[in-house]
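Below is one structure, written out as structure tokens; comments come after it.
Only one protein chain is missing from this complex, and each of the others stays in its spot.
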Amino acid sequence: MRLRQALLGAAALAVAAGAPAAPVLADLYVPLLTYRTGAYAGSGIPIADGMHDYLAMLNERDGGIGGVRIAIEECETGYDAQKGVECYESTKGKGALVYNPYSTGITLQLIPKASVDKIPVLSMAYGLSAAAEGETFPWIFNPPDTYWDGASAIIRYIADQEGGLDALKGKKIGYIYLDAGYGREPIPLLEQLAQNYGYELVQYPVPGNQMQNQSSQWLNVRRDRPDYMVMWGWGAMNPTAVKEAAKIRFPMEKFIGVWWAGGDDDARPAGEGAKGYKTLNFHGVGADYGAIQDILEHVVKKGQSKVASPDKVGENLYNRGVMNSVFIAEAIRTAQELTGKKEVDAVDVRRGFENLNITEARLKEIGLEGFMKPLEITCEDHSGHNPVYVQQWNGQRWEPASEWFEPMTDVVRPLLEQAARDYVQANQPWPERAEPCG
Amino acid sequence: MLYRETGQFRTSYAADQAIFPLRQDRIGLAAIALVAALAVPLLADDFFINTIMIPFLIFALASIGLNLLTGYAGLLSLGTGAFMGVGAYACYKLTTFFPEVNVLLLILLSGFFSAGIGFVFGLPSLRIKGFYLAVATLAAQFFLDWCFNRIGWLYNYNASGAIEVPTREAFGIVLTGPTATPLARYMAVLALVVLMTWLASNLVRGRIGRSWMMVRDMDIAAELMGIRLLRTKLLAFAVSSFYCGVAGAMMVFLWLGAAEASSFGINVSFQVLFMVIIGGLGSLLGSFMGAAFIWILPIVIRAVPATLGLDIGAATVEHVSFMLVGGLIIFILIAEPHGFARLWQVAKQKMRTWPFPY
Partner (left out) sequence: MGEILYLILIDPFVQMAELPDFFLQVLWEGFVSGILYALIALGFVLIFKASGVFNFAQGIMVVFAALSLVGLYEAGVPAFLALALCVLIMLGLALGVERLVLRPLVNQPDIILFMATIGLTYFLIGLGEFIFGGEPKVMITEELLLPTGSYAWEVMGGLVIFQQIDIAAAVIAVVLMTALGLFFQNTRIGRALRAVADDHQAALSVGISLNQIWAIVWFAAGIVALATGIMWGARSDVSFALQIVALKALPVLVLGGLTSVPGAIVGGLIIGVGEKIGEIYWGSMIGGGIEGWLAYFIALAFLLVRPQGLFGERIIERV
């Protein structure tokens, strides 16, 4: 008898769960596809916290954007493409304004869907590089830089260290990467630049199931003796790579990671050995910004944040999450200005992104002066190809190690255009851009 | 009373060998068919079709594939995910070469590539048994995973290494790609799954299926009775991989729309194995029930807090979901090690004698 009651209860629960929750139409609904579980949680958690806390802070401090509250919903993807698609399907019906997949794999699945479902995708400095071509991908945005910008910036930085692009000739540059869509994305550009400047590119793929067992890759590095190492790592791969590099006594100041390989928890476990490790970045680190102080005051102090401790606020990847939410918020605000409506929909937000113009003055207004370089997105250019800088781990925290400098946009742009054409060619019939500019 | 067989006489051999000799079963099946083919398309929303029905049917087909191998032929395999991947990549290449051909045909054809690979990795099964064989199939899993990653030709040298499904049609209806409606994809999946389930049910009742079961129960005895072990085991691997391959091709073409190597990782293998075990080894009906349970349970668990209005973080829900799924699996294995299929048998017996059980 008890079993039957339990079964009935379970059935009732299942029926109740199956009924879709009522859409919250009055709010600006922003689903956040995050991952706080699984092998990539180490990188995913600070980003999820940063994204959530900035939007929550806007709710607390300003009552939302333009007076309309933001409904924030996190959906756990575990960096898994299947779960990511499930999250997408389960949230898109509730009036989602924009998606941030935080996984190159999930982004690739959402790209074709975006134009059909008419919901923009913000893949901030990840995903498909070619998506910067606004004419081909009107619904996808990848500001402030694409992976190809990042790869070209690293090469430019190395050239500066060596005394000019000509000095690259005959140099050996090692590329260690997560063997997935994410890590493979920059290879065409690195190969192109190798042709242009005459350096030798040596590749060290790290399979996803070997992330914490990289001694073979680093033994190979030791044998090949590259002059520089470039890394495209994520999750548990990063701290392991930094440790292994220290172990084979690779000169850390010649080991440069992309912006995603720059979590504080990526460098810290290697202790003293990590000192000197460098990564790219396109935003400031630390809590000394007005907006981030506001987060501490309005969100963290009130216990509405999930951060483990307040000193996690201001860490590199946390600030990355904040920047992501700044883009969302500013796009919504721009959409509100353009349409004159308060409660914008996803189509308006796409327009908002396309007309996004974050100026110095605006940065000052939102309390992020000096946090990032001004960003302008146009109909043709969905990335901005913004300047970046190199930061260095000093054993405790990240410190800037260079001035802001431009990626090689002149090299990247033609390749992007070609890649966009290839994508369209491979995915016929690809819809022509129907959205008017402006 | 509810499930009474009395009075239903079989008067010919054909009637005796029918898949559903009982009227009640035929009525039940017709009802399920009506619901699947009419009620679901008419009543369900896109979320239900996309997130529940399509994956459920696809995983059910993969479970049938693994069940043929593990449940009927007694060969444990942990490489299901990779065999599904072979189907998906084969279908992708086929549709690259023959864009005009009916995509459903290509999905079925891609199963043959998977069958070929399954055949090769089935070769050690003649010498290696039990868990030793299971670990040997992991070689297939990891090797094929590596191939999907490293052989650029498989994904047309796409920089991101993913396969993206182009828009393809069959019978004048767009079935794959972003513009395909969930309904069209659902009907295609349903048709293929029904067709292949029907084939499988005839296969396991026939000479081949019976020889598999002989091998499962004791291969030496089967050999002594004239079953050719190598042929039988390899056929089991090939047919099983065929089913998994078709399921994999459907997974990418009719459900996900894009995939990378990691979509066919070891987790998928375990997921399908769970479906088979929980559903019941050696039961096609069990494969469906297992797939439904393993696929839908986490979705329901994830939806519960939101429905009840509880504010629990997405991560916590995920943790609890892991614990619940793990705990429930152990619980079901303890309560009924033969899976849902056995529960269904018991239920039928109860209905047969209701309301006067003896």
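A and B are the chain letters, set down in written order, and residue numbers restart from 1 in every chain.
By our rule, contacts are C-beta pairs under 8 Å (C-beta built on N, C-alpha and C of every residue); 3 or more make two chains touch, one makes a residue touch a chain.
All values reported here derive from a predicted model rather than from experimental measurement.
Novice: Going by the touch rule at the top, give the shown chains the omitted chain contacts.
Specialist: A, B
Novice: Touching the absent chain in the whole complex: find that residue among A:Lys94, A:Lys118 or A:Lys247.
Specialist: A:Lys247
Novice: Of the residues A:Asn209, A:Thr378 or A:Ser402, which one touches the chain left out of the display?
Specialist: A:Asn209
Novice: For the chain that's not shown, point to the residue among B:Phe20, B:Phe131 or B:Trp198 touching it.
Specialist: Only one of B:Phe20, B:Phe131 or B:Trp198 touches the chain omitted from view, namely B:Phe131.
Novice: For the chain that got dropped from the picture, name the residues of chain B it touches.
Specialist: 70, 76, 124, 127-132, 135-136, 138-139, 142-143, 145-146, 149-150, 218, 220-221, 224, 266, 270, 273-274, 277, 281, 315-316, 318-330, 333-334, 337
Novice: Which positions on chain A touch the chain that was left off?
Specialist: 36-39, 41-42, 44-45, 179, 203-207, 209-213, 215-217, 219-220, 222-223, 235-236, 239-240, 243, 247-249, 265, 268-269, 271, 308
The working rule: only the chains that are shown with their structure count from here on.
Novice: Can you give the whole-Å distance between the Cα centres of chain A and chain B?
Specialist: 36
Novice: So in the complex, the part of chain A that touches chain B is made up of which residues?
Specialist: 13-14, 16-21, 34, 36-37, 73-76, 78, 80-82, 85-86, 89-90, 93, 104-105, 108-109, 111-113, 115-116, 128-129, 179-181, 184-185, 187-188, 205, 207-209, 306, 419, 426-429
Novice: Would you pull the chain B residues touching chain A in the complex into a rising list?
Specialist: Answer in residue numbers: 45-48, 50-51, 55, 142, 145-146, 149-150, 156, 158-162, 164, 166-167, 177-179, 256-263, 265-267, 299-300, 302-304, 306-308, 313-315, 317-319, 322.
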